[in-house]
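One chain of protein is taken out of this complex; the other chains stay put.
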Amino acid sequence: MKETFLKARVGLTLGVLGIVFLPLGTFRPNRVVRGIPLDGEALLEGRILLALAATGLVTAAVIYALREREGKLFLLNGVPWMLSFVPGLLMLILSSARPVGGNFDLEVARMSLSSGYWLVFAGILMLQSGAPRGGVLMSLTVLISLAVLGFGLAPHLALYKEFMNIEVAFYAELRRHLTLSLASVVVALLPGILLGYICHRHQRLREWILGTVNLFQVAPTLSLLGLIMIPLTFLSRNIPLVAELGIRGVGFAPAFIILTLYCLLPITANAFSGFDQVETAVVDSALAMGMTRRQIFRQVLFPLALPVIFSGIRTAVTQNVGNTILAGLIGGGGMGALIFLGLSQSATDLVILGTIPVVLMALILDAVFKLVEERMTQRAGVTHDTLDAGI
Amino acid sequence: MLDSEGSIFGKMIIQILNANGIETVDKVNFGTPDILRKALENGEVDLVLDYTGSGQYYHPEDATDTSIWNDPQTGYDLTAKLDKEKMNLLWLTPASANNTEMIAIKREFAEENGIVTMEDLAGYINAGKPFKLICSAGFAENTMGLLGYEEAYNFKLRDDQLIILSSGNTAEMLKALSEGTNEVNASLVYGTDGALDKMNLIVVEDPAQVPPVYLPAPVLRGEVAEVYPQIEGLLKPVFESMDLETLQKLNAQVAYDGKDAAAVADAYLKENGFLK
Amino acid sequence: MISSVFLGDPAIDTINSAAAPEQGKFARHLKKWLVPGLYALGFLLWIFFFDEGLSALSPWLPKRAALQMRTPLHVLAWQHFFMVAVSTSLAVATSLLLGSLVHLTQSAELKSLVLSVSAIGETVPSAAVIALSVPLLGYGNLTCMLALYLYAILPVVRNTIVGMETIAHSVREAGTGMGMTRFQQFLHIDIPLAAPIILTGIRTALVINISAATIGATVGAGGFGVPIISGIRVYDPVMVVQGSVPVLFMAMFADKSLRVMTSNDI
Partner (left out) sequence: MIRLTQVFKAYGAQEALKGVDLEVPEGECAVLIGPSGCGKSTLLKTINRMVGIDSGRIEVNEQDIAGYQPELLRRQIGYCIQGVGLFPHFTVQDNIAVVPRLLKWPESQIEVRVKALMEMSGLPDAYRFKKPKELSGGEAQRVGVCRALAADPPVLLMDEPFGAVDPLTRERLQLAFMEIQRALKKTVVFVTHDVEEAILLADRVVVMNQGQILDAGAPGKFAGEVEEPFVKSFLGSEYPLKLLRRYSAKDIGLALLPAWRGAMPESGRRLLRMDSSLKEILSEMMRHGLQEVPVEVEVDRYVRVSYEDLAGHLKEVSKL
């Protein structure tokens, strides 16, 4: 794999900008008051060893990024690996840093990670993404940082304090989030694939089905969430069975229904184009050999369309993970509950705490699904470009 | 309950009930008060923390005389009666802290402009001096909220003098006020909001008593009350002990100091002998 | 939506192309714009006659709490429109520049950089971007517009790059063969041929933004999110409907009219 130095250079620039011009952390005497920003200079003041190490690392990174060709120097190729530890180490340092002069209640005071820190983080990831085995490197960086947080090694970080406050709720909401975003896709699978098949078989219905399904995608999620409240409330009030099933105007049910409708489009549209890109000759010969429609669907159409359908499912999953946030507004739970709670309490760190899992979930699920998709495409023995089939 | 007060009360109720052998499921962060109310009516939760003044929203057809809500006792009685009859919901003893909606301004701003009451503030606004209020949509669009204030004190805010947030949580509004974000110089505040002192804010007095009285009280479903009749007795002393000052103090610990609501609740209950 | 390309769906795009050939050009135009026109009409009727309709219906509606809308609907409509229009057009300009830059430099590294950043950016939820911009930009529509701007860049830049990339090699070769300079090719071949795919990206961005702008109500940006979120909070269906329906119309109008523009059967 060729190393891409552009990414390294852009990443390095971001990181240096972050360290020099932006605060790495903000020290807050309590949760709400305006904090005291700490930049790189303030952080290194009086710590000669740390300053030397930081200078050394930045210099190495600069040499690394300015090369024209892959260097033979083992040390230089190790730079991206070394950088993996930087975000985690910065957390440790920031957690123990205090502004000069001042007496703080350490039980209440906290250190928020600020724009500079996140820029450094992004820069390092970008630099690593261009290096050989970029995926492994980036995962390592993220894992180390998560470990520092998760094992409580940086107890004075605001992120950690917020996490400890809501630990039980955090895991519950995480589960809720995953359940909502994945289960709704699972429920949409069968109708989505069936609708795609109907689109493939009946030209006349195609426009109507795709048009309707598209409507759900176009409609603002929030307005759908609001609108679905009305019939659901009516149903649960008037039909006891519905209420017993736990279907109510607010909470899990409406969020689940809307998310299901929302992911119909990618699944249906991809199923349709998946079925449609199967060569007519293949379907014709299946028909001519005396396969029934059902046999053709099961043995020919479906396996051949599977990679494309799967890429639709991937799209549905990743978009659902993000959309599930809105469930937080109607009592459906999920990380949205934390994000909106953080927003309304002006607690930026809580918002970040809610956002990180969402981004990670989306990226991980996307990567896993992509891997499966590639395997599937290989197995199906076809080399069509699944990229084009997405919506 | 997305606010500190709800979390504290919620955790307290859970701890008290658990300590007395009643098993509970913690749904404290379930949703906004209005969503909780629906969930209670639908039987999805059994006990919520609610505010007496909210009765005006639940029974709009029976609450035409708004003055009912300005008195703590009549408001509580009417809500309790209507809820018992129509929904079989039981209002238990409320705390004696009025968590009503008022307007807060910075201390220096008040002193500079000699503002003590809403009348002073209305005069200031009507003089065309710079004013910007941050508040919730629920307050801005309520005839017993900002619309009521405007009528009672005879002033009118333009759209550009308002920042309306959809959430009803005052923490971010007070922060915006204390930091002067977007030139905000007034904010919605709840009676029990803590740490106004720390943030150097004061509440503007409201002689006309525009907003309803909001006393926090546990609301229990009738069927559950039949199974656990002891709940009422268990919660009564706790809620009676909570006056305005106590609640402000506890709220400040959670919303401003960022302490865990469960820990704050636990400490308070133990300190006052409700828990061992 | 990560790394999938926003291509128009041919089946939906051709709904309007069924116009019979003997019809005049004007009649075909009229037929094509009929549906978007209806959406626009619905939108306007809703905005200006909601109150009248509501009071006419009020005898049959359950009694509502003492809430009343402080901001009239048409002001909310303007706020919503303003946020979406400004942020989307800025984003389109940025992404066209960025996409063209990637295309003109033919740099694989730059392309991979832009595409992967945009793919990752898309996983950050818009609600979070809005929430995190508050300390930076304060309350109001600026915060919301920043989030919308960032969001709209992603689909447009991706479709610009992909659209220009998918132009058949032979077409460009023919251009070179006829003596076009690189810039002339860009102007006369790349841009017009990639236009439908770019427009599809713009459509996606616009629809996403109309939807995401509703969340702006949580940071005081106004727009149709105000009645929707308030309505959800106080559980008032009338308020929810009041805000939901016009956004729905707005989104459908944007989607449909851009589809009509993309279908090239005139």
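In this document, chain identifiers A, B and C correspond to the written order of the chains, with residue numbering beginning at 1 in each.
Note that a residue touches a chain if its C-beta (ideal position, glycine included) is under 8 Å from a C-beta of that chain, and two chains touch if they have at least 3 such contacts.
These numbers were taken from a predicted model, which means no experiment stands behind them.
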> The chain left out here touches which displayed chains?
Replying inline: A
>> Please identify which residue in A:37, A:211 or A:303 touches the non-displayed chain.
In response: A:303
>> In the whole complex, not just what's shown, which of A:215, A:287 or A:360 touches the removed chain?
In response: A:287
> Which one, A:45, A:107, A:279 or A:374, makes contact with the chain that was left out?
Replying inline: A:279
> For the chain left off this view, which of A:77, A:179 or A:295 is in contact with it?
Replying inline: A:295
> Residues on subunit A that touch the omitted chain in the whole complex?
Replying inline: 279-292, 295, 299-300, 303-304, 379-383
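Operating definition for what follows: only the chains that are shown with their structure count from here on.
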>> Using the definition of touching given at the top, classify the network of chains in this structure as line, ring, star, complete or other.
In response: complete
>> Tell me the chain pair with the top count of C-beta pairs in contact.
In response: A-C
> Looking at C-alpha means, what's the farthest chain from subunit B?
Replying inline: C
> Of all the chains, which has the CA centre nearest the overall CA centre?
Replying inline: A
> Just how far, in Å, is the C-alpha centre of subunit B from the one of subunit A?
Replying inline: 36
> Roughly how far is subunit B from subunit C, going centre to centre by Cα mean, in whole Å?
Replying inline: 39
> Counting only residues that touch at least 2 other chains, which ones in subunit A make the list?
Replying inline: 233, 249-250, 330, 340, 343-344, 346
> On subunit B, where are the residues touching two or more other chains?
Replying inline: 32, 35, 38, 165, 167-168, 172, 176
> Which residues, counting only subunit B, touch subunit C once they are in their complex?
Replying inline: 32, 34-35, 37-38, 56-57, 60-61, 66, 134, 137-138, 140-144, 146-147, 159, 162-168, 172, 176, 181-182, 184
> Which residues of subunit A touch subunit C in their complex?
Replying inline: 4-7, 10, 126, 129-130, 199, 206-207, 210-211, 214-215, 217-227, 229-230, 233, 249-250, 266, 269, 272, 311, 314-315, 318-319, 321-322, 325-326, 329-330, 336, 339-340, 342-344, 346, 348, 351-352, 354-355, 358-359, 362-363, 366, 370, 387-391
>> If we count contacts the way the header does, which residues on subunit C are in touch with subunit A in the complex?
In response: 1-7, 9, 11-12, 14-15, 107, 109-110, 112-113, 116-117, 120, 122-128, 130-132, 134-135, 207, 210-211, 214-215, 218-219, 224-225, 228-229, 231-232, 235, 237, 240-241, 243-245, 247-248, 251-252, 255
